[in-house]
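Just dropping this structure here.
Note that one protein chain is taken out, while the other chains of the complex remain in position.
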Amino acid sequence: MMMTTPNLTVNIAGVTLANPVVTASGTFGFGREYGTLYPLSELGAIAVKGLTLKERPGNAPPRVAETPAGMLNSVGLQNPGVEAFIREELPWLKAQGAVVIANIAGNTIEDYCAMAERLSDTAVDLIELNISCPNVKAGGVAFGTSCASVAAITAAVRGACRKPLIVKLSPNVTDIAEIAVSAVDHGADALSLINTLLGMRIDIATRRPVLANNVGGLSGPAVRPIAVRMVWQVRGRVSVPIIGMGGVATWEDAVEMLLAGANAVAVGTALYADPFASVKITRGLREYLERHGMADVQELVGAVQAH
Amino acid sequence: MMMTTPNLTVNIAGVTLANPVVTASGTFGFGREYGTLYPLSELGAIAVKGLTLKERPGNAPPRVAETPAGMLNSVGLQNPGVEAFIREELPWLKAQGAVVIANIAGNTIEDYCAMAERLSDTAVDLIELNISCPNVKAGGVAFGTSCASVAAITAAVRGACRKPLIVKLSPNVTDIAEIAVSAVDHGADALSLINTLLGMRIDIATRRPVLANNVGGLSGPAVRPIAVRMVWQVRGRVSVPIIGMGGVATWEDAVEMLLAGANAVAVGTALYADPFASVKITRGLREYLERHGMADVQELVGAVQAH
Amino acid sequence: MGRLILRGERCDNGLAMSFTVTTCPLVEARAPRADLADFTVRCPEIARAARPGQFIMVRCGDFTLRRPISICDADGDLVRFVFEVRGTGTAWLAERTVGDALDILGPQGNGFTLGDTSRPAVFVGGGIGIFPLLHACKPFGARAAVLLGFRTAGLISMVEDFQAAGADVRLATDDGTAGHHGLVTDLLRARCDAGAVDAIFACGPKPMLRATAAIAEEREIPCQLSLEQRMACGVGACLGCAQKIRRPDGTETYAHVCSDGPVFEASVVVW
Partner (left out) sequence: MGRLILRGERCDNGLAMSFTVTTCPLVEARAPRADLADFTVRCPEIARAARPGQFIMVRCGDFTLRRPISICDADGDLVRFVFEVRGTGTAWLAERTVGDALDILGPQGNGFTLGDTSRPAVFVGGGIGIFPLLHACKPFGARAAVLLGFRTAGLISMVEDFQAAGADVRLATDDGTAGHHGLVTDLLRARCDAGAVDAIFACGPKPMLRATAAIAEEREIPCQLSLEQRMACGVGACLGCAQKIRRPDGTETYAHVCSDGPVFEASVVVW
């Protein structure tokens, strides 16, 4: 019996990823740390730490807290700003052979557009719009929480952007599918989901929130059932590529996410227990496909048979 | 030094609970099972399985699935109907000395009102309005997901109801505080939160959702950070009593929930690993208050000092 | 016949049948195969109360849910259960060693109603379904015909135990590597043809149970089946473990495997 190597590549809005395993924005820095363990080119893509127009110092510590099967973070988008990224991080990242997803964040539509425009002239492969940020002109309500504001920001950034555009959805909404449709209708070439769920932990000894920011974003295996459900709901309504994330820690989790409708998965929190989680997932996927005689990982996408 | 026994009682909308530990609706049946382990009067109150106007067979199995630090359920409100409850369960429950919270569910406002009215003539102590159910007249969108529909259902049931009314909030919303305010403004005497978060698990061997209903409600410690955050946000906006729930498993978790702003806690999923979780939490709270020389458990309520 | 229990049996005081939650020492732990564990715990409360076909809910580390496992045998103060490593919970459990304390809830459920044990009965087991049959067949001694089906010879276990109980044991394997090459229900048919059978007790995979029920119906032999379902509470409180059944009046409803079952009359089960 002839065995051909299964095809692990994924096409996300015209960009080919060597495999469907991406690192989740903000969890992997700019690749310099985990890059000491394995070549960054082994990853499908790297979504870099969320970038803002200007340098941001981020929030006061503590910024992280453990929770049952998960963690909270309130890093507050500490980053060197988009120019420093282009100058100091991007060339190095591209030299490692990585597909680079620039995750951008802002507090006004203008900021997002300025960043998208600036990044369009660089070697960045894709732009990921983080719409979980508060819109200061709309009283601080997150951009990602209403169809109207998702439509507005997506359309504006789409106009300013000459790279494939991924819109990253916030799970803190009543109807994720409706938001997804809004994003796609207004120019999203792909979607990623989920960002973190808003959570809180209180230290009963001090009676203070563990995070200096009081609340933070919940991620890790605890949220996986929510992420899988949202990916499935969104896949039922859109046909653009989806990068699924939220608690993916093993190749089995990745298969689950692909079956739900994701074309690729991102791995974040799982890296902290096992820095090799990402590359192990890719290996696990390959072996799974081989075991099942499947030619292409994309055969799994959305293949769940609902009852 | 004199030691007085701390006061554990809680007043929820005029009803006195012997302690602030309640069982979460749907997790404790009608008390007949766990009642073999301890007197039901040791519980602050018992929220019974969600009742509907007529008997409901519930969903096809499988109805439960384990998830990281949590579980999914899609029981589908299997229950004998409100009349059978009043006839066969309530007298027995009251004979055990339990404070009884009747949790009611429906698909039309009329159903809810009919149940509230009927239960007003019984020995039930409080009525809990489960608004996570789909409103069939509004295309199946859950009652609990918009302020307008929460206002409408709360006002209508308030009119039909001669018992203290608790509105139980769904966490599957963009802005829980806004929903809470709607409920209180339209007649809720107390709030309980959170109900389950919508989640999904797929069995990668069969490529089918584990639950026959495809999706189900996520509960257990995994969701606790979300529940604590929501209780805290709601406490910032309303002054009615709050029953906090979602992943409470230990007395420490209960203290956290009280600090966030809950006046009482409900325990559900934790019972499955440890059927004594509820009574252990009460004991733990009592000992905690004694250790800290506190006279009243209500001193903890909302006592978190935010940053 | 036609026993139909809904919402479990109830005591006079209105409570469900009582069960114990207890921590008990593992006194024997064998691994007949790498993925099979044969455990015995010292647990007088459960051992003395256990009836054939009941099960226990075993807490596995920090997992949210306990795992349901049939009582394979109960003798004096000892409870024996045998389980296959299927996923993360049973993997954790299989790693326990003698002297470890296990947190067990039980005995739970409505077991087999054995009836007249001086009459011949047939026990049909498949895969992990064979374990609860040991406790049930013992009172029948040599009057028990125990028919066991496995995928392949390497998976056969417990045969000596059934033989020691006096039973006439017959084997079937899907691949013919041991015993009859074919289904265990072929053996059941042959046994029914060979002589009178007063009762059939079965536990195993759904297709096997369904075929067993069909044979029993055809030959009008009373038949009890032990079913499986995913469980949360294991005691009847969460309504998680639904099984569709037919009421005497012909209407259908959901009963619960943990409290109404796990054993049901074959005739009430809706497949």
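Going in written order, the chains are labelled A, B and C, and every chain counts its residues from 1.
Going forward, contacts are C-beta pairs under 8 Å (C-beta built on N, C-alpha and C of every residue); 3 or more make two chains touch, one makes a residue touch a chain.
This structure is a prediction, so every number in the text was calculated from the model and none was measured.
J.: Could you tell me which of A:Thr67, A:Asn130 or A:Ser170 touches the chain that is not displayed?
T.: Result: among the candidates, A:Thr67 touches the missing chain.
J.: Touch as defined at the start, partner being the missing chain; which of A:Gly220, A:Pro241, A:Gly261 or A:Gly302 qualifies?
T.: A:Gly220
J.: With the full complex in mind, choose from A:Thr145, A:Thr196, A:Gln233 or A:Thr269 the residue touching the hidden chain.
T.: Among A:Thr145, A:Thr196, A:Gln233 or A:Thr269, only A:Thr269 touches the chain that is not shown.
J.: For review purposes, identify every residue of subunit A that touches the missing chain, sorted by number.
T.: Listed in rising order, the touching residues are 26-29, 32-37, 49, 57-67, 69-71, 73, 75, 78, 92, 95, 210, 220-221, 269, 271-276.
Following the convention adopted for this analysis, only the chains that are shown with their structure count from here on.
J.: Need the graph distance between subunit B and subunit C over the touch network, please.
T.: 1
J.: Could you say which chain's mean Cα position falls nearest to the mean Cα position of the entire protein shown?
T.: When every chain is reduced to its C-alpha mean, the one closest to the whole-protein mean is B.
J.: Please report how many Å separate the Cα centroid of subunit B from that of subunit C, as a whole number.
T.: A distance of 35 Å separates the two centres.
J.: Report, in whole Å, the distance between the mean C-alpha point of subunit A and the mean C-alpha point of subunit B.
T.: Going by mean C-alpha positions, subunit A sits 34 Å from subunit B.
J.: With chain centres taken as the means of their Cα atoms, state the distance from subunit A to subunit C in Å.
T.: The answer is 47 Å.
J.: Provide the list of subunit C residues touching at least two other chains, using ranges where the numbers run on.
T.: none
J.: Pull out every residue in subunit A that's touching 2 or more other chains.
T.: None at all.
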